[in-house]
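Quick one: this structure, given as structure tokens, is what I'll be asking you about.
Just one protein chain is left out here, and the rest sit where they should.
As written, the chains take the letters A and B, and residue 1 is the first residue of each chain.
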Amino acid sequence: MNTIEANSVVMKKLLIFTVVMFAFGFALVPFYEKICEVTGLNNLLQADTLAENPQVDTTRWVTVELDANIQGLPWQFKPLQSSLRVHPGELVEVMYEVKNNSDREINGQAIPSYSPQLLAKHLKKLECFCFSKQVLKPNETRQMPVQFVIESGLPTDVNTVTISYTFFELAGANAANLVTKTNQS
Amino acid sequence: MAAVHDHDVAHAHDHHPSGMMRWMMTTNHKDIGTMYLWFSFIMFLTGGVMALTIRAELFQPGLQIVNPEFFNQLTTMHGLIMIFGAIMPAFVGFANWQIPMMIGAPDMAFARMNNWSFWLLPPAALLLLSSFFVPGGAPAGGWTIYPPLSVQMGMGMDMAIFAIHIMGASSIMGSINIITTILNMRAPGMTLMKMPMFVWTWLITAYLLVLVMPVLAGAVTMLLTDRNFGTNFFNAAGGGDPVMFQHIFWFFGHPEVYIMILPAFGIVSEVIPTFARKPLFGYSSMVYATASIAILSCIVWAHHMFTAGMPVTGQLFFMYATMLIAVPTGVKVFNWTATMWRGSMTFETPMLFAIGFIFLFTLGGFSGVICAVVPIDIQVQDTYYVIAHFHYVLVSGALFGIFSGAYYWLPKWTGHMYDETLGKVHFWLTMIFFNLTFFVQHFLGLAGMPRRIPDYALQFADFNMISSIGAFGFGLSQLLFLYVVLKCIRGGAKAPAKTWEGGKTLEWTLPSPAPYHSFETPPVVR
Partner (left out) sequence: MRPVTHCGILELLARTVISNQVGGNMSSKAAASIVGMMAIALYSGLGMAAADPYQLNLPEPQTIIARQIYDQHTMLLWICLAIFIGVFGVMFYSVLKHRKSVGYKAANFHHSTTVEIIWTIIPFFILVGMAFPATKTIIAMKDTSSPDITIKTTGYQWKWGYDYLTGEGEGISFLSNLATPRAQIENASPKEENYLLEVDNPVVVPVGKKVRIIITANDVLHAWWVPALGVKQDAIPGYIRDAWFTIDKPGTYRGQCAELCGKDHGFMPIVVEAVEPEKYTQWVAEQKSKSAAAVVDVSKEFTMDELKAEGEKVYAANCVACHQANGKGIPGTFAALDGSKVATGPKAGHIDIVMNGKTGTAMAAFKHLSDVQIAAVVTYERNAWGNAAGDVVQPSEINEFRK
């Protein structure tokens, strides 16, 4: 094999490698989501199922703080209680209230976030307003429940956690994208 | 191999265009290397003017010279231009000039592609710089272009993204060329483990470039579609995550740091043995250390994100991995020291810059280890401490390496000796003003001055003033370098083929200046 051929073989290999790495950049997105899902960091928009017979650990208390944020839409959004104490394994329901202050109909999507982050792995939400978009008519007020269980797998040194939601306006592409994402998962 | 040169030789001898066309059309590795080096010097001055504007604004508290938006544009563009315009092309320039001569090859493997990869750069740089003149101005989100801030920017950001695409393509083409040249075109007898260190470091660098440049291209492409086509890769509202951009960016960004320093390691590993008149200590451990640095560099990216909020296990992993890099880096510093030990040293300008490199790069390494420790990083992240740290590794690291290499090989390139006295003056001015500029920034960072701010609290005033004075001294000293280079090109004492007594690599067997076509018949290496 002469040099020119040898060179073009190397070049082809490297070009293929380049393309693979470019694709890898994009593959990092689902990969990242997968990691978050496996570690439970990001299991956001779907209902969880509970183990058959969850054991309630009455020897432990976990303080759950509730938080609400809105970003860029004319709503008011707050939990009806700021915090509560629960036992791991216990099924609890909390209420959030949202109000549309504007005179137009608005689609909103709530995105949850947890602190400490590892809570995500141990929080099972059976019902949540974040599973679907919320459409609020002008000046409509709505109370929405969240039903969840904090699994007893939560490390014992964690006894205070925060569940936070941020409402974003769903408009155009955001809406379409999220709907497909939710459907896939 | 014969086929290659017959064609090239015929081509070059038959018509050797002059003037502008010579440079536009050239496929000669030496011409292209020269163009890379001049391009990078122009970019260095451009980025330098921005840095000096920044330092002028920071000379005193209060807003004097530029407004905060423009200040942010300057810091962003200073970073992008110095990294993609100055440091990286300078090393590619060295690679073009030296790799064929050091491995006994007639030219680069893909001479035409070599021309393209250079000529992509000036339009990309123009595109990047012209973003200053569009509505909204140049990108002002920092060189790391984190969303969501970068999504807020005007069209200057899109121009910067395209410029990054083009420069990335150029780098990838350059790397493919370098890898192929090194793998396929070595002179008979030159096994991989007989290659000069500079060639080794570039081989590893080129692999890193091919590995991570496409990932950067992917990251900025996602940013582009988030900005313009309503995708939600990094937008929480659409189920994305802004932190994910940081992960992808730094997957590129950290190896990038090593891309900018490994070739400098290579240059220093050539210069030290030459002026110590003693072979490089621990050649094979140098090769392995370089390779381990490259591999480790791919698994430490998240240490740039310790304050972004990561689970404990993540922080611990990235802290341990990052600290581990100190081991191979330490091996290199020890090897250089051992090379100097019981040598017969002389201290011409290249050697001065090489010693300056080891001295200051090691300081940068120390602050690097300090930054790697998560709790301390929590304090110093995004402060002037980090600015000081990465200027110690990039200016007194990469740039000192470039200066060292430039003085080392200028006689070979031009056929004349540079002015040794002026060279030494340039070194000492650079050394003094560099430390004046950046050493005090450690104190500023520890005391609590965040980076990327156009104005600061009164307690930071004095050190900022010292730093600004140093910066202007440093900037002006570089004009002396320009003068030395121009003087050397125009004339001076005739340089012998073996310019340096201790020069052992193949380029010193060629006459000075190196002929336009060299090693058309490959030398035999024993």
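As a working rule, a residue touches a chain if its C-beta (ideal position, glycine included) is under 8 Å from a C-beta of that chain, and two chains touch if they have at least 3 such contacts.
If you're wondering where the values come from, they're calculated on a predicted model, not measured in any experiment.
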Hidden partner chain, touching residue among B:160, B:358 or B:388: B:358
Hidden partner chain, touching residue among B:61, B:475 or B:513: B:61
Residue touching the undisplayed chain, where the options are B:343, B:496 or B:513: B:343
Subunit B, residues in touch with the chain not shown (by the definition above): 60-64, 68-69, 72, 135-137, 140-142, 146, 148-149, 152, 154, 236-237, 241-243, 276-285, 307-309, 312, 315-316, 319-320, 323-324, 326-327, 330-331, 333-335, 337-338, 340-347, 355, 358-359, 362-363, 366, 369-370, 373-376, 378-379, 381-383, 443, 446-448, 450-463, 465-466
On subunit A, residues whose C-beta touches the chain left out of the figure: 63, 65, 67, 69, 71-74, 82-83, 101-102, 111, 113-117, 139, 157-160, 162, 164, 166, 168-169, 171
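Definition applied: only the chains that are shown with their structure count from here on.
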Centroid distance [mean C-alpha coordinates] between subunit B and subunit A, Å: 40
Subunit A-facing residues of subunit B, complex: 1, 3-4, 109-110, 172, 175-176, 179-180, 183-185, 210-219, 221-222, 229-233, 235-239, 241, 244, 247-248, 251, 309-311
Interface residues, subunit A side, partner subunit B - complex: 2-4, 6-7, 10-11, 14-15, 17-19, 21-26, 28-29, 32, 39, 41-42, 44-45, 71, 109, 111, 117-118, 166, 168-170, 172-174, 177-178, 181
